[in-house]
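A single protein chain has been omitted; all remaining protein chains appear in their positions.
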Amino acid sequence: MNDESIQTGDTTTRADGGTPAVDRREFDFESSENGLNWEQHIKPVAKYVSLAVLVAVMLFPVYYAFANSLKTPEQIFTSPLGIPWVTFDPAAWSEMAWNTMWEAFPFVEYTLATFIVSVGTAGLATVSAVFAAYAFARLDFPLKNTLFVLSVAGFLFPVVLLAIPIFVLMQQLGLLNTYLGMILAFTAFTLPYNVWLLRGFFEDLPDNLEESARVDGCTQIGAFFRVILPLSRPALASVFLLAFLLAWHNYVMAFIIGSDELHTTLAPALIELKGTFFVANFHYIMAATFLTMLVPMLMYMYLQKYLVEGLTSGGGVKG
Amino acid sequence: MATIEQDDDRFGASQRSFLDRILEEYGSLQGLLFLLPTLTILSVIVFYPMLVNGLLLSFKQFTIPPTVADPWVGLENYKYWLIGGGQALFVFSLKMTLLYEFVVIPLDLVVALAAALVMNEAMPARPLWRGIMLAGYASPPIAAGLVFATMEQAATYGVIYQILSPIFDIPAGGGMTANSPWAFWAIVLAKVWRDFGFMYVVFLAGVQSVPSELYEIAKVDGAGPVQRFRNITLPHLRTIIVTVVMIRTVFTVGKVAIPWAVTKGGPVNYTTFLGVAIFKQAFINWSMGRAAALGMIFAVMVVPLILIWVKTETEDFS
Partner (left out) sequence: MVDAKLTDVRKTFNDGQVVAIDDIDLHIEDGELLVLVGPSGCGKSTTMRCIAGLETPNGGTIEFGGHEVTNLPPKDREVSMVFQNYALYPSMTVYENMAFGLKMRGADRETIDEQVRWAAETMEIGDLLDRYPTQLSGGQQQRVALGRAIVRDPAIFLLDEPLSNLDAKLRAVMRTEIQELQQELDVAAVFVTHDQEEAMSMGDRIAVMNAGRIEQVAPPEEIYHDPNSLFVADFIGSPAINFFECSLTGTTIDHDVFSFDLPDSIAEPLAAGLDGDQVVIGIRPEDLGITDPGQGLFDTRVEVIEPMGDRKIVYMDVGDRRMEAVVPSNAAVEEGDDIGVSVNWPNSHFFSPSGPKVLKWVHAEDPSVEAGADTGEFVTDGGDGRIDGDDTGEVDG
């Protein structure tokens, strides 16, 4: 204490405040021990309480769908929150959703169609976007600005506004009820964001890489294929996954373009299921919903890095 | 020293080949070639139908199946929404849409920011918890909507209903999803659960990018947690928040899936937000001309927002 008072007194005489500041911090530290301290007492508790609440809220709906998909319709009424391995009754397997849904409804076809459309969209969008983005990032051509604005402005354009024009277009082109129609429509929706994201990625790469490749004997295009593309795999993965998920998630377009059973994706199929059998076939809805959630969730679980990178560069963090 | 065989005249023969000339001198061709797939898809699937189909249809009495052979009706479709029989629905829908935005976006923002701050703290198994925060955003909106709709029914399995009904007087007939104003909140819950993940991811990246020295110097200066949040974290996130709020505002206005999955726009038209109204008019009532006109009115309202976004995001691009 004596030491501190000397130092405090000393501070007033020192213009530069060099060493005393260190001692003063120690002084503050000791004095704050008396009361309730945020860092030591409140924060750890607040942190873990909020964590518990957030995790519970996020997981509960997923758990709900999963748990109830493993019950009979009666069990859902009697024990909606029951843990599946407690409530699970092997004897009732023959009437459970996971066993019968494939025959009761064309879920095999729905699932297959969803995969075909999502993979097709992701592939087409990634290939188209990578060239366009590279052109915007590195090449010079007339009307570059205008074309860029046109290419990315669609990012925020509400899909529902395009639903009618695209429905009519698909009718005119004979692409209703086809995978191609859905793939083209989804690609058009996902492209603006993909182009924008990849352009940002290419712009962040040092110019020197292509220059070095050109000095080494490549043309500009050669440098793109041989040096830039191999480097861009993470960014391409982000774009591919985001496009895949857009197609997987979308309801409106899938509903209007693919109205027959064999050419519709899981999202419209779920709504169909709900409209027709809401209470009676409850377990089917839970199983189908969980099935629809499962693939994107697994992708987020294992490929989180790519998805999060793709999302954050869209939020203006990187620019 | 090993050398490559070379003649003295190593530059003499290198007159530019035709291909080189195309690639190096007419770089513009190359650029446009690279743009071709994207521009084709966007033109055929977005620009052409929007301008031709969308605009033309809004002046036609277009129904499916066509009652009369789609006659031109001039401004009739627009009059229907603005001064005619659809006016009440249009005005109500607009009002509900605005209310929806004003409730959903701030809720998204607060939840996302809180989650980002918690997930930025040191804790065991942090990557796992961070991933779990994205469970909502990973879910298809339809699936999220269905699960919430189920939990919001007045039944034994209606978990959310069970929790809320002792506090609020929610009618047992129809539960939350079929009674106003509960249907609105039923959608809001599903929407926030499903959508806040986007803002959360962006905020988390933003919070992580605050230099830790700033917090350290603030601690040395004696700033408490609230002051640190207000004076360091928030200012750092300001531009991010503005951008994200704008993006989400525009996105939310036109999204159909969650309201559709939870309430189908009901009870009656209570949760028929603008996007839902267009969808219903076009693909449930099959009155496409009117729906197209509503879409055009909607587009006029949304386009300025999009232009602002494009302008801010392309400022660096010149």
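Lettered A and B in written order, each chain numbered from 1.
The rule is short, and it goes like this: a contact is a pair of C-beta atoms (placed from the backbone, for glycine too) under 8 Å apart; a residue touches a chain by one contact, two chains touch by 3 or more.
Since we're looking at a predicted model, the values are computed, not measured.
The hidden chain makes contact, of the residues A:46, A:180, A:218 or A:303, with A:218.
In the full complex, chain A touches the omitted chain through residues 206, 208-209, 211-219, 222, 226-227, 230-231.
Going forward, only the chains that are shown with their structure count from here on.
One inter-chain figure worth recording: chain A and chain B are separated by 12 Å, centre to centre, where each centre is the mean of the chain's CA atoms. Of all the residues in chain A, the ones that touch chain B in their complex are 21, 25, 28, 38, 43, 47-48, 50-51, 54-55, 57-62, 64-65, 68, 76-78, 80-81, 124, 127-129, 131-132, 134-136, 139-142, 144-145, 147-169, 184-185, 187-188, 191-192, 195-196, 219-221, 245, 248-252, 255-256, 266-268, 270-271, 274, 282, 285-286, 289-290, 292-293, 296-297, 299-301, 304, 307-308, 311-312, 314-317, 319.
Partner chain A is touched in their complex by these residues of chain B: 20, 23-24, 27-32, 34-39, 41-42, 44-50, 52-54, 57, 114-115, 118, 121, 123, 129-144, 146-151, 155-157, 159, 193, 198-199, 201-202, 205-206, 209, 220, 222, 224-225, 239-240, 243-244, 247, 250-251, 253-257, 260-261, 275, 278-279, 282-283, 288, 291-292, 295, 298-299, 302, 305-307, 309-310, 313-314, 316-318.
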